[in-house]
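These notes concern the structure reproduced below.
In this view, the complex is presented without one of its protein chains, the others remaining in place.
Chain nomenclature is as follows: A, B and C, assigned in order of appearance, with residue numbering initiated at 1 for each chain independently.
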Amino acid sequence: MALRIPIAISKGIIRFLTKHPRQVIYVLIGVTVIASYMVNISLSFEPSPLAQKVYDKVDSLKPGDHVLLSFDYDPSSEAELQPMALAMLRHCFKKGVIPVVMTHWISGLDLHKMACQEAAADANSHYNKKIVSGRDYVFLGNRPGWQQLILQMNENIRAAFDKDFFDQPTEGMKALEGVTSLKDFELIVNLAAGATVEMWIAYGSDKVDVPFAAGTTAVSAPDLYPWIQSRQLIGFLGGLRGAADYEVMLKYPGRGIRGMPAQSATHVLIVLLILGANVHMFAGRFFGKKKE
Amino acid sequence: MPVIVKPLTTLVVIALAATLPVRPAAAAQTNPTVATQSATPGTILPESIPATESFNAIDLPSDDGSSILVKWAKPANEPKGISYVIQVARSKADFQAGKFVTKEVFPSPIILGTTKPEYFGRGKNASQTCFAVISPAELFPPAKPGPLTEARLKELKTKKVLTDKELGRALAVLAEIEQEKSQTKPASVPATAQAGVTKSQTPKLTSKQRAERKWYARLGANIKKLDAEALTKERARINAEPSFFRLGVKLDDQTILVARDGEPIVVEAIAKPNLFKWGKLNNLTLSLIFMSAVITFIEIARRKPDIFIRKIAGLEAIDEAIGRATEMDRPVMFVHGGGSVGSMSVIASLNILSHVASRAAEHDTRIRVMNQDPLVTAVSQEAVQQACTEAGRPDAFNADDVSLVASDQFSYVAAVSGIMVREQPGAIFMLGAFGAESLLLSETGSSTGAIQVAGTDSYTQLPFFVTTCDYTLMGEELYAASAYLSREPRMLGSLRGQDVGKAFVMIVLLAGTAILTVAAAMDGPWQWLRGLLEATG
Amino acid sequence: MPDDLQLQPRRKGQAIEMGVLALLIVVFLAVSMVFQKPFSQHSFGDTMKAVGTIMAAGITLIMYSFLYRDNPLFKIAENLYVGIALGYSTIFAWRQALKPEVYQPIFAAPTSDALLTALMHRTVPILLGLMLVMRLSRKHGWLSRYAYAVIIGWGAGIAIPLITHSYILKQLHAAVAPLQAAPGPQAAGAEVLSQAWLLHVAAPIFGAAVLVLGTVAVLFYFFFSVEHKGVGGAVSKVGIWFLMVSFGASFGYTVMGRLSLLIGRVQFLLDEWLKIPSQ
Partner (left out) sequence: MILKRTIPLLIVFAIGVLAFVQEFVPHPWSGKLVDEISTWFKIIGGFAMFLGTYSLLHMHLARIRRKMPSWGYSVFVFIGAAFMIGTGVYNEIQSSSQPAGPNSPFDWFSWGYKYIQVPAGATIFSILAFFMASAAFRTFRARNLAAGLLLISAIIVMLGRVPISEPLSRWLFFGNSQAITQATDIIMEYPNMVAKRGILLGIALGTISQSIRILLGVERSYMGGGD
């Protein structure tokens, strides 16, 4: 029977994995990631409709429009959110839209600065646009206050941030011309590793009626769906897949697309591990105890 | 004339008995009489001119006093290409002198009353009214102060913003910059953008000169801030003055003004800051209801602690786990989550700890408690000691069994896992707030074969507890279990108060959907009903 | 945690471990020298970039030694990380908070008029800030309560209307609608439902009904004033099913997130440390 061989092989693998210490599975997952990353088979995939809505909104903006990007993440979520930050900044520079970048997470400030500077350099080489801080983008950095900082930005953004991260006064800054408060932004985007999306909705976008999109780590993506259905969130990018979707739409490959083969391989492995163990358990229970 | 009662101006918001969420504006009568207008035989027909009586301007309600609401009845028909023209002037005389600003408004659904329920309500007549929101300060903007020049600096001194010394210093720096600009090619790059990096071609500045330049830049920023504040005050002043409006209908180049017996009507209005956002009436009502529910039940719980709370299945699982551990003669292990003594989840897990400790003492089983916060350790030791003495076995308490194992996430996990593997507990309780380490703890726990009962309000970790533990107290069940045990009025009262809130939400969901479905099926005013929940402003 | 964990390994085991560790360190340094060539860079910046990359790779591999067992190297790296993060946030506590809000408005005020307005607005909060720091002293700890009173009082007061606005009213407004005109989902359009379940007309209404009844069932599960027996038991069971499917979704997404972090580190090791030019 052709089926008996694969069943025997899988039973052998399961018994091998059960007997040996867990380090065997660690090696297995490590090898899977390294191998699938180096093989780099290019998989074509459709961007998810919710990521498409974020891209379309940014694409619909005119040069000179302002977008607030709040990068609320730190090194612990760098792998998922830094590619998203780069993709969105590149899209803004390509469209001539002015991104105003800030954060509530002090522990990620240098990461956000690097994202701005790297995207500015890429815009120079890729779209040959000279991007200058203070003229084409503003990096405001951080001020304490969390919700209260957002409430102050609803009234007067220059009172909230009198200086940008490079100690340049925001009064009279060219990039902020025509902007007095959060109400004057066309779009607010929050890249969040924690629970800052709900904070931005309740204290920011719901109060000033500005369209709001989010990019989150995969862990908190499922919590966003009630806000999507109530249209308080126009769309969101979920985890590394969200970054890959955006890079596909922007036609600017980056770490998102680059990680997709490894993401696929590891997901299949985890699913097989779960199924294998559970089928083994049920089979053992179903065929009675004679095997033990 | 449509009369809108001015909102009450009492500063303190009194609890509003009226449950009617939105004050529907009195209907603007669409009077049928045609405006007596010596209509030239042009293409604008009389019935496409709004009724004279319906043209009106009032202070925009629920705003900060910066805009005026101009409204008029939608004429019988609106031929293609027609548009409304609103002429705004600072005084009646300005109209004759031709000193007025015109704002053109094109007919479209967004200018109909239905888009602003907080001003026009949601009745049938809202769709018959057109409106435009005009802010006088936008049409007559105050003059913007120019860049810093010598004249402006002197003027600032006279206004006491600068002292003599500061004026002298500023003029010196200004002279330097002027002189420098004339030296470099006049067609040189304008003032270098404020990039952090100054271009290398500016001449070498001495450190003193550089300090002066920095001071001058700070002075410039400060003056710009003062200018911005002055502009806002000026706009508020302009908005507070009366404005005069005329309404006309425009087709191609022909404009006909709404008039009464030959004389175009002029309507006057003053914008005033209002004291209550009527759109938020439903928000206020709901907030007051929920708050009073919580407070009243806390008071009730103080007097009558045996308020009914349903049996929490998790508590049986806890007792069963302790029983099994006693049979297998293996210790019971209690693993605290993160958070300080004040946090809800720690209070809840401490209450449950005293229950677990007393059960363990009754069954004469050793209990090992793990903490990662010094204060929580101290409180846990008290709880276990008290439980032992109450169970009549004061000697069973051993202080080393309730210890601070480690203080940061990963060393805590490593230490607890080590102890789990060494002491092979019969039952493991993981209660409180957990982060990513929850998976490591429950995985090692299940490898020791112990019964595991977990409870956390960190929703992101619940999936891992559910698949690895035998029983999981989910989210608020953790608080309910601790309230069930401790009968502490604060927890009991807020639990019951929140239940009132949940009951309200459930009723609104079920009854609301049913009523709206029926109303929509019968083509009734379901938008108006649904508007009760509209969150505006 | 590895179950064959020996916190105090026997004498012989320790010797083997030390040997393997030494070997690994030598291999690591050799590979780093070959691929990064830190000393043959022309500018100091590039040299430090190469040294930095080697150090980053070293820290990454040391962190993964936790998979074998909790060992001294891991503890050193973890505590070093805690210290670096602590120093980093201290510097920015000054650069992004106290410097622009306390030092510059007062000590670097360009004019005396500006200094006056700054003092008028900022004296009271600075006093409250100093009172907050008094929490460290046992005797005067109570002074810090005034600062907490302002912060937590205002935060609690403003939270109530805003949460009622965004969490309750807006969510209920979206959830409560006539079944035939309910705002549909964004991605899984109603046509998906009808295609999958061939209920062409009923699909949208059926979907809207599922949304309302499901929300009520989940809320009822967390309802503690009524015994979950009979009808109540059935409703809370339906609530559990919805909760479990949603926890499954969160489980799947969390697995995806953790794996992306691992992929991110492998990306760093392969692309930046070993500079393997993948096709």
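In this section, a residue touches a chain if its C-beta (ideal position, glycine included) is under 8 Å from a C-beta of that chain, and two chains touch if they have at least 3 such contacts.
Since we're looking at a predicted model, the values are computed, not measured.
Contacts of the undisplayed chain with visible chains (whole complex): A, B, C.
The residue from A:121, A:268 or A:283 that touches the chain not shown here is A:268.
Panel shows subunit A; residues 17-18, 22, 25-26, 28-30, 43-46, 49, 74-79, 106-107, 110-111, 114, 143-145, 148-149, 151-152, 154-156, 159-160, 167, 218, 222-223, 225-226, 228-229, 238-239, 241, 244, 260-261, 263-271, 273-278, 281 of it touch the chain omitted from the view. Residues of subunit B in contact with the chain left out of this view: 12-13, 62-65, 196-198, 200, 207, 210, 236, 273-277, 280, 283-284, 287, 290-291, 294-295, 298, 341-342, 344, 347, 406-407, 410-411, 436, 439-440, 442-443, 446-447, 459, 463-464, 466-468, 470, 475-476, 490, 494, 497-498, 501-502, 505, 537.
Residues 44-45, 48, 51-53, 55-57, 59-60, 63-64, 66-67, 72, 75-91, 93-95, 97-98, 101-102, 121-122, 124-126, 128-130, 132-133, 135-136, 138, 141-164, 167-168, 171, 175, 185-188, 192-193, 196, 207, 210-211, 214-215, 217-219, 221-222, 239-256, 258-259, 261-262, 264-265, 268 of subunit C touch the missing chain (whole complex, contact as defined above).
What we mean here is this: only the chains that are shown with their structure count from here on.
Subunit B and subunit C have Cα centroids separated by 22 Å.
Centre to centre, using the average C-alpha position, subunit A and subunit B are separated by 24 Å. Between subunit A and subunit C the centroid-to-centroid distance comes to 12 Å (mean Cα coordinates, whole Å).
In subunit B, the residues that touch at least two other chains are 218, 221-222, 459-460, 535. Counting only residues that touch two or more partner chains, subunit A has 162, 206, 219, 223. Residue ranges on subunit B touching subunit C, taken from their complex, read 160-163, 166, 215, 218-219, 221-222, 280, 282-284, 286-287, 290-291, 308-311, 408, 410-411, 413-414, 417-418, 420-421, 440, 443-444, 447, 459-460, 462-464, 466-467, 474-477, 480, 495-496, 499, 502-503, 505-506, 508-510, 512-513, 516-517, 519-521, 526, 530, 533-535. On the side of subunit A, the complex with subunit C involves touching residues 21-23, 26, 29, 33-34, 37-38, 40, 48-50, 53, 76-80, 106-107, 109-110, 141-144, 147-148, 151, 162-163, 165, 198, 201-203, 206-207, 217-219, 221-223, 226, 228-232, 235, 238-241, 255, 258-259, 262-263, 266-267, 270. Interface residues of subunit C facing subunit A in the complex, by the touch rule stated above, are 2-4, 67-68, 85, 88-89, 92-93, 96-97, 100-101, 104, 154-155, 158-159, 162-163, 165-167, 170-171, 173-175, 183, 185-187, 211, 246, 249-250, 253-257, 259-267, 270, 276, 278-279.
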